[in-house]
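Below is one structure, written out as structure tokens; the observations come after it.
In this view, the complex is presented without one of its protein chains, the others remaining in place.
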Amino acid sequence: MSDAVLLEVVNLSKRFGGITALNNVSMRITKGEILGIIGPNGAGKTTLVNCVTGIYKPDGGKVLFLGEDITGRQPHFIALKGIARTWQKIRPFYNMTVIEAVTAGALLRTKDVLKAREEAAEILEFVGIPRSKFEVLGKNIALIEHKLVDLARAIATKPKLLFLDEVVAGLRPHEVDVIADVVKKVNREMGITLGVIEHVMRFVMNISDRIVVLHEGRLLTQGKPAEVARDPLVVEAYLGTKPV
Amino acid sequence: MLPSSNLILQSVLDGVFLGFLYSLMALGLSLVFGVMGIINFAHGDFIMLGSYLVWILANSLRSDPSLMSVITVPLFFTIGAAIYVAIIRPVLGKEPLIQIAVTVGVGYVLQNLALMMFRAEPRAVQISYLNFYVNLGLVSVHTAKLTSALLSLFIVLGVHYLLTKTWVGLAIRATAYDKEIASLMGINVGKIFLLVFGLGISLTGLAASLWMTFGQADPYIGSSFGLLTWVIIALGGLGGVSGLLASSIIVGVIQSLTMTLVSPSVSLAIPYIVFIIVLWFRPQGLFGKG
Amino acid sequence: MRARISSFVLPALIVVVAGATVPFLVGFNQYYVLLALQSVIIASIALAWNIIGGYAGQLDLASFAYVGLGGILATTLMTEYNITPWVGMFLGAGVSATLAFFIGYPLFRFGVKGVWYALSTAALVVILHEVSIMVLGSFDYYIPFVEGWYYLRFRTWENLYYFSLIILAFVISLNLYISRSKVGYYLKAIREDEVAAEAVGIDIRKYKLLALMTYASILGFIGYIYIVSQRTFSYKTFDSSLSVYIAIIGIVGGLGSVSGTFTAALILKVVEEYLRGYLGGVLPGLHLLLFGVLLITVGILRPEGLSTLTDALVKKVKARIWGGAP
Partner (left out) sequence: MMSKRSFKKAISKTMSLVIGLIIVIAVVAGVLIYMTSLPPTPTTTPTTTPTTTKPTIEKVKIGIIEPLTGRYAVFGQEAVDAARLLVDIINNELGGVRSLGGAKLELYVEDAGTDPSSAALAAERLISNYRPHVILGAYISRLTAAVAEVTEREKIPLVMDALVDWLTERGWNYVFRIAPRASAHGKAAVDFVLEMARKTNVTIRTVVVLHEDSIFGTTVANGVRSELIANGVIPNETITYAYTITDFGPIISKIRDLNPDVIFSVPYFSDGILFAKALQASGIKVKFIAGAGGCGYTDPDSIREAGEAVEYFTNTYSYNPARQTEWNKRIVQEFQQKYGKLPTEAAGIIFYSLMFVYEGLEKAGQMFPENPLNPDNLKAAFLSLDLNDSNSKAAQLYPTGKIKLAPNGENLYGGTAILQVIGGQPKVIWPEAEAGVTPVFPRP
């Protein structure tokens, strides 16, 4: 694992009306790691990813990817640079078949549709979608399959960095384990750096190399999973705002 | 020949009156779109249907069209509720294109139903208690228009009061804000939707009664009203009664001035051009809650 | 590779060959030939709409803005400057595509979509309608009778029909080609979810604009054929209800389905003509009323339109031809 910085976020801020969703957040993601991004509801996790991937234009600060300033660029440009993502609320292509949806992702790096389809098939098999499902329309598959297809679609763009936004939300425990295995495989076998936004602590602690904690739009702390879990600030943030 | 300042003043006044009526026409659409997220392309055609109904009623009862609202409002509420159950409910939450397709279908049916029943010639009600002008020196005021403008304003403010000050209004606004949270709070979202769609359609029945005090019905007025009310919503944004009134008056005045200063043949082109350009620069104000 | 090429050229070829036999089958009865011509024109327009409406999912209600603009330009060039429509139609396509660019660029740039896109395009037709009243006045412009291929104007309808059949074939292959190409995948992804599409690297503005301009230029090209089949043009050529009608065909046929849209265009045109011919005097507007009902039914019960039926049929035919492999 090299220590080369892949993504650097400097003093990033984002406001919605009177609410500050991100307040001077600075952080780094290094090449090859799995970074867990956690925090209670409304901590600004998704906003952070949205600002990095160009969905939102940040109000202040910088986003550097491989040293290049990509602050406020359009999402498709950022995707082309090599940052992909999945969505907290799944965003499937309902009226396209599974293979078509992933092919659309693969077409970012090639113009040849047949080649893209082959790549898509490989990736789908890699994440564990059987060939028999390839020609099924997006609206006819189960939630866990949606999550995997979404993931495959993002991987198909051949990203250097992939953000997973609450990828296991709504899944049953054994399904969470399936996703955890796939995510680790993506990191190890494909060499894709991952930013994992998560609510489910067991999942994120299990797979992450390192964890950053956001709270009320600020960076609260960061470190190894075990350290973070013991940090009193984190415990307070979680217990204080979200009585479970 | 240069238009006199009198003429301009008069046109602006006419436009303002028309604008108030437009605000009533747009109110129902705004409610349905804002609360339910339903894109109703048949809204104008309901005004058309109402106008014919008023034409029949007023001529057979030999009475003023505005009084016909006593009949049209409850009737249209029922029609609206029925259409909600039969046609709108199945497409709730579906992609916009499907909603548009379905409501365009409803509009098509209404328009051609009217064509079949009433043929194509425009119809005007012949009895109106208010069809005279009052001369005020610089300008003169058409009493029918003044009355419909005042009544429209009154109703728009009344609905605003209903939405802001009553429990039902609160429930409606909560539903508009977030369906799921509203239903968690014990609000029957299905009932609210039924109510809102019924209310939206009944407001077209009311607008039609006022419209027929000086306008005429024809199977095709629905399309121009439909587009015009959408333009008003686009300009005014959702939610605010003041935005609705302001944009209605702007559209009314632009239309009126175009008619006197350019040509009545092109009275729609300029509001539409304004609409398209506003869409470019204020898209954030147009998508409501976003 | 071979299967791929034939898969978008062959269907068009079949349509041309089958279509070319129609005049012979009806014994050159001008009524049926004209009906076939009008059906082919409507089908071509609806299939062009399929690119922006079906693939890219933008509910465009401005088809006759582009048909009218391109057609009126080509016609005027012919009547005023004796420029052959063979040139004029391409210029018409260019002008329509230019209009599409100036409309589409800001709309897509500023993220106007969904209902607002539909309304903007509906407004565009009305604007052109009213502007053309100012420019053209309220006159009918009759295309003087000059026969021959140079003018693409004929006494009988066969030649124009064959010509429009070739346009239809081109539009069909273009549709099929797009649906199998990168552009097609991208447009469909945009239709399904613009945000997700952009996140996988699709420049949604560029591709939507590309779809819009392709659609507009086909319509601008067909414009002359449409006007010459009408014999006159006027401000009424910018027809909003026909523009909505085209979108209805696309939706009833099934978004993005070539066979569905084609079938819907033929069926609706024939039903319309049947009702006019047999019931016209009895119940005016009946066919439009039926279309409205059809549209509601499709919207509620079968959002995929006719496409499931026609696609199954096409698959069967394909299986016959290639012995199974799709």
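Points to keep in mind about this one:
Per-chain residue numbering starts at 1, and chain names A, B and C are given in the order in which the chains are listed.
Following the convention adopted for this analysis, contacts are C-beta pairs under 8 Å (C-beta built on N, C-alpha and C of every residue); 3 or more make two chains touch, one makes a residue touch a chain.
Please read these numbers as outputs of a predicted model, since none were measured by experiment.
Of C:W86, C:F110, C:F163 or C:Y177, it is C:Y177 that touches the chain left out of the display.
When the full complex is taken into account, the listed residue touching the unshown chain is C:Q38, out of C:Q38, C:S120, C:N175 or C:S240. In the full complex, chain C touches the omitted chain through residues 1-2, 4-6, 9, 13, 16-17, 20, 23-24, 27-32, 34-35, 38, 133, 137-140, 142, 144-145, 155-156, 158, 162, 177, 181-183, 229-232, 234, 236, 239, 273, 276-277, 280-281, 284-285. Think of the hidden chain as still there; on chain B it touches residues 1, 3-4, 6-7, 10-11, 14, 17-18, 115, 119-124, 126, 131-133, 135, 140, 142, 145, 211, 214-216, 218, 220-221, 256, 259-260, 263-265.
As a convention for this text, only the chains that are shown with their structure count from here on.
The minimal number of chain-to-chain contact steps leading from chain A to chain B is 2. Using the mean of the Cα atoms as each chain's centre, the chain most removed from chain B is A. More contacting C-beta pairs link the chains of B-C than the other of the two pairs B-C and A-C. One inter-chain figure worth recording: chain B and chain C are separated by 33 Å, centre to centre, where each centre is the mean of the chain's CA atoms.
With centres defined as mean CA coordinates, chain C is found 42 Å away from chain A.
Within the complex, the chain B residues that touch chain C are 39, 87, 90-91, 94, 96-102, 104-109, 111-113, 115-116, 119-120, 219, 223-224, 227, 230-231, 234, 263, 265-266, 268-269, 272-273, 275-276, 279-281, 283, 286. The residues of chain A lying in touch with chain C in their complex are 53-55, 74-76, 79-80, 84-85, 87, 91-96, 100-101, 103-105, 107-108, 111, 113-114, 116, 138, 153-154, 156-157.
Listed in rising order, the residues of chain C touching chain B in the complex are 57, 59, 103, 106-107, 109-112, 114-116, 118-120, 122-124, 126-127, 130-131, 133-134, 138, 240-241, 244, 247-248, 251, 255, 283-286, 288-289, 291-296, 298-300, 303.
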